[in-house]
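Partial complex: the chains shown occupy the same locations as in the complete assembly.
Order as written gives the chain letters A and B; numbering starts at 1 within each chain.
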Amino acid sequence: MNEPSARRDRGEAIFKEVFGREPRAGNYPDFLEITTEHLFGEIWARPHLSLKERELVALTAVALARTDWELRGHIGASLNLGMSREKIIEVLIQLAYYGGWPVANNGLRVAQEVFAELDNAAGKDADDDE
Amino acid sequence: MNEPSARRDRGEAIFKEVFGREPRAGNYPDFLEITTEHLFGEIWARPHLSLKERELVALTAVALARTDWELRGHIGASLNLGMSREKIIEVLIQLAYYGGWPVANNGLRVAQEVFAELDNAAGKDADDDE
């Protein structure tokens, strides 16, 4: 395992690569530190799986956990890492068979909300351009 | 969706590609037919995800479900599709953080049993060759 400053820097870099933004200073500084330094700086930094593969595992796990707020974050991360909407939908259809219809229907509903928000935001941007 | 005979043929072909063997006629012929014709012939046959990606989703879901017998099957399928032992172990380490230590420890224990059986079988084969 690694020197504290090394894992912090690497954790922040990987977090940003996965989520497309800096970690947000929030109400739980200790848990943010653990998440950034250890989960992203030491685990996501490990060899053998690419970031896309790690995200596919995380997306699957969070869809099965049915925690909507978390799931939004990992749908965003999947898009950010270059996974298409079709692939995300297909993961959820595959999960209908490995976690059941409630998992798939719940995930598809959340995905639809995320996609609609992105389309709305893009629409506003397009309007701003006029 | 597809003609019955077309989906049966495709299901058997994909099943064999994933598990490296024919579906086994067992005690539940109806459920085997559903699994082969629909799950493998119509769902695993869909576009947008490769067989390896579908297996990564299935392996993750089954590890989280902690059904050891099923998990053995999907560790075997992952190996059969060309995933290395290191990658399988790494999926389980990633799941320590997305499903908890009990999921990872349980999965690693099952993986170890599968790997040991394969090594024993390979060892016997090697002995047979002498």
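FYI, a contact is a pair of C-beta atoms (placed from the backbone, for glycine too) under 8 Å apart; a residue touches a chain by one contact, two chains touch by 3 or more.
The model shown is predicted, which means the values in this text are computed figures rather than measured ones.
The complete homomeric complex described by this structure file contains 6 copies, of which 2 appear in the displayed model.
Methods note: only the chains that are shown with their structure count from here on.
In this assembly, the C-alpha centroid of chain A lies 25 Å from the C-alpha centroid of chain B. Interface residues of chain A facing chain B in the complex, by the touch rule stated above, are 39, 43, 46-49, 53-54, 56-58, 60-62, 64-65, 84, 86-87, 89-91, 93-95, 97-99.
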